[in-house]
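Excluded from the complex is one protein chain; the other protein chains are retained at their positions.
By letter and in written order, the chains are A and B; residue numbering begins at 1 in each of them.
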Amino acid sequence: MLTRRLLTSDWGGTFVLGLLVAMLIAVPIANLMVPPDSPYYLSSYWVALLGKFLTFALLALAIDLIWGYAGILSLGHGAFFGLGGYAMGMYLTRQIGEQGVYGHPVLPDFMVFLSYEELPWFWLGFDMFWFALLMAMLVPGLLALVFGWLAFRSRVSGVYFAIITQALVFALMLAFFRNEMGFGGNNGLTDFKEILGFSVQARETRVALFLASGIAVILGYLACRYIVTSRFGRVLIAVRDAEDRTRFSGYRVDHYKLWVFVFSAVLAGIAGALYVPQVGIINPGEFSPIRSIEAVLWVAVGGRGSLFGAIVGAFAVNGAKTWFTVAYPMFWLFALGALFVLVTLFLPRGLVGLFRRRREGES
Amino acid sequence: MIRSDTSPLRQWLRRTLSLLTGVLLLLALPTVAADAPGESPDQAPGAPYADTTDGPSVDTLIRELPAGNFNDRRRVAAALAAAGDPRVADILAALADGRLLATGDGPPRILIRDADDREAGTDAISGEAVAADVLAEARRIPVHNPLRNALRSLVAVAGVADARPERRIRSLSRLIRDGGNPDLVPFLEERLDTEDDQRASDLLKTLLALAHLDTGDEAARIEAVATLRGSLLPEARRALAATAAEDPDERVREAAMEAVEHAESRIRFFRFSENLFFGLSAGSVLLLAAIGLAITFGVMGVINMAHGELIMIGAYTTWFIQTLIPGTLSTGILLAIPAAFVVAGLVGIAMERGVIQFLYGRPLETLLATFGISLILQQAVRTLFSPLNRPVASPEWLSGSLNINPVLSLTWSRIYIFVFAIMVFVALILVMKKTSLGLKVRAVAQNRPMARALGVRTGWVDALTFGLGAGLAGVAGVALSQLTNVGPNMGQAYIIDSFMVVVFGGVGNLWGTFVGAMGLGVMTKFIEPHVGAVLAKIIVLIFIILFIQKRPRGLFPKKGRAAEN
Partner (left out) sequence: MSLAPYRQPIRRDRVFRLLQSEPDFSGTSHGVILYIDDVSVSFDGFKALDHLSLAVDEGELRCIIGPNGAGKTTMMDVITGKTRPDSGRVYFGRDIDLLDLDEYQIARGGIGRKFQKPTVFEALTVLENIELSLASSKGTWKTLFAKVDPAQARRIDEVLVTIGMQDQRRTAAGALSHGQKQWLEIGMLLMQNPRVLLVDEPVAGMTGNETERTAELLTSLAGDHTVIVVEHDMAFVRSIARRVTVLHQGSVLAEGSMNQIQADPGVVEVYLGEEE
């Protein structure tokens, strides 16, 4: 019954989910079972790349949920993505152990280099996978809770909210650049060796991470879909379209915004945690304001207010980026910039809107 | 407080300090000797001073330097130092360094070997260059350590008697750094009678007071304390602190204590002034960066993420003009101001007509579209010129600093930026208040349909307003090109700060932007000494985030029904 509610009158979503499932089946086969000389063979590079795109899709979902449905534009979701990534990065760093350059059993290389005596308190517990995963959700969630509570309570919204989220992510970037923060400063965390005892470089591990990301996207999609099809979701839309009206109907708008903002931050944190083992590095660059704005573009291109559109947008833009940076590196930023302009001018509802409009025209 | 800190530590400190001063002095000597020739070539030695000094006798004395033993040499050197001849300081410094040579046969020629180049040298008396072979045959005039020490002071003493005031001031400062020398007191008192330069005479008094603090009787010490009271020179403060701790006389100690406190409070004041000045100059950079945004964002409500790139365009315009007319830096900068205004303004108008005009009332969409434009502009600059930074030169009057006292000195570039920011701000206020464009801009901002009904061409006003904001960003770029690197990414550094300033000050309020910029600048600079630049910046960002929660409409909010929506 729930399936029916989630997927009826969501042809696009069902289609995209179908594609995702197909990809989750095909990619492992093409990588692990097909012999390397076959034309159907998919190299591990591609597995990692697609896995990365999946984490981006999850981040796009998180942004679309708050922007497309609740009208909250966050230009700082990279903050939550990055914090989730750092939580996982800390686990992976602690897994390096004696395989590090300095071979210290507990301290990561950069701490030995900066002559730390012992592990800082906030690194404790990160040798356990479950703890790191919990923190990857808890820390972004808590930051969103505090930040959102302050912002929504005093009705900071729209442009102002967008600007202070930029300030938030910028402040985090500056902070993580500092060596004194104890997160590896400029270089961040990298040179990972193992995850749950498996080598991060191994083909099987990469496929497993890819699968985990794919499943996370599917579950994330269904969760978001559940939210937006519930009355809660209709309240969000109500807040987006007529905030005052919603308030005068007796809803605590700030609570709704806060709830969905925290949820979105947790999703972004999970995306970050899945992203880091697949790209093998996390550094303060993830907090750069541009990255966060770019993520908003994925949603805009795909179609804000349509959950599967966010997934489509993340794949489309990042796919184009990968292709451009190989084929025409000089033109990628031109293309990206033009995309921003053209989408806002001509495709206010994104790629998905192209199909939707036609369907609505028919009905 | 100081008194309780009794002698052993103090004495040790004092000894260490004097030892340190000695070492520093030894290190400093070659430099003095080295830069001395650099200053003198434009004046024929002796010639301008021929009427004030007894030329032949100085020459004779110089020639006597190689003769006799170390004691004779010291006597001659002392006589030379007291002669007040401009050549003497260099000669004595060279002697102490072992670079003073004498030819062997006949009446000796005295030569100075260059500090940097062993093969080059000059004749000590005539100042003419000497051939390398002559130099090679000449013998070094020997010195030993006691003589070398004596010479060191004599070099400075010679400088004190120099005819050029700036040379005298430098030498006096040197002597003060060396610590008071009681032996020099009679000589210095004599100099004080004839000294006509105010600053030199002040330094002489300080020097004498330092000497008296060590050796004078009680009355002299009290007088010396009075002279040194409020002096910002570190040596004077150290000597007073030492006196306050260990002078045998109670009254002297108390006077010294009071003088130390006085100096400390003055230093606190000047440190405060310095922070304030740094803050205001940082604030004026913020003001320049944000002022264009105060128009585009504040008045028009356009979230222009390409604002930083318009600043960059202004900076590149400066570089381009400098490349077109090299060699005339000042003119280049002055020309760049209107040029950058026009170039950035035109780009702004193109942006407004091409993209932004279709997005009014959809601020989040303008944000994304202008962000796209910013990427395009960055990449265009990278492709057209280079991804590397462009060198932009600064005219001479922008370098150096204004030394107000030993504690406080203000760099000229910061002073000019401050003045420039104020000028731009005043000009903008005048444009908005006094011109018909300003009137129309305000009218359109307040009530667009009404303005249109009254015959204002709102589209045209929008374009010009945006152009004005963009042009101001360009002008800011000219100023910023003098402070930071000019490169494709430079705009990124300012965009967040600029938005913070406008939001903090209150959207739609130019004075709010002014106060916001200065306030944030001063705040940053007062936090910086305690926690460092990066953390200060983070703290300020967090402060603004919290501030926006408290007052979502900034320091000076626009009120009224219109603002409610």
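Everything that follows uses one rule, which is that a contact is a pair of C-beta atoms (placed from the backbone, for glycine too) under 8 Å apart; a residue touches a chain by one contact, two chains touch by 3 or more.
For clarity, every value in this text was computed on a predicted model and none was experimentally measured.
Peer 1: Among A:34, A:106, A:237 or A:320, which residue is in contact with the omitted chain in the full complex?
Peer 2: Going through A:34, A:106, A:237 or A:320 one by one, A:237 is the residue touching the chain not shown.
Peer 1: In the complete complex, the non-displayed chain touches which residues of subunit A?
Peer 2: Subunit A touches the missing chain through residues 227, 230-232, 234-235, 237-238, 240-242, 244-253, 255-256, 259.
FYI, only the chains that are shown with their structure count from here on.
Peer 1: Would you tell me which residues of subunit B are touching subunit A in their complex?
Peer 2: 303, 305, 355, 358-359, 363-369, 371-376, 378-380, 382-383, 492, 496, 499-500, 503, 534-535, 537-538, 541-542, 544-546, 548-550, 552
Peer 1: Of all residues in subunit A, which touch subunit B in the complex?
Peer 2: 73, 75, 147, 150-151, 153-156, 158-160, 162-164, 166-168, 170-171, 174-175, 177-178, 289-290, 293, 296-297, 300, 330-331, 333-334, 336-341, 343-345, 348
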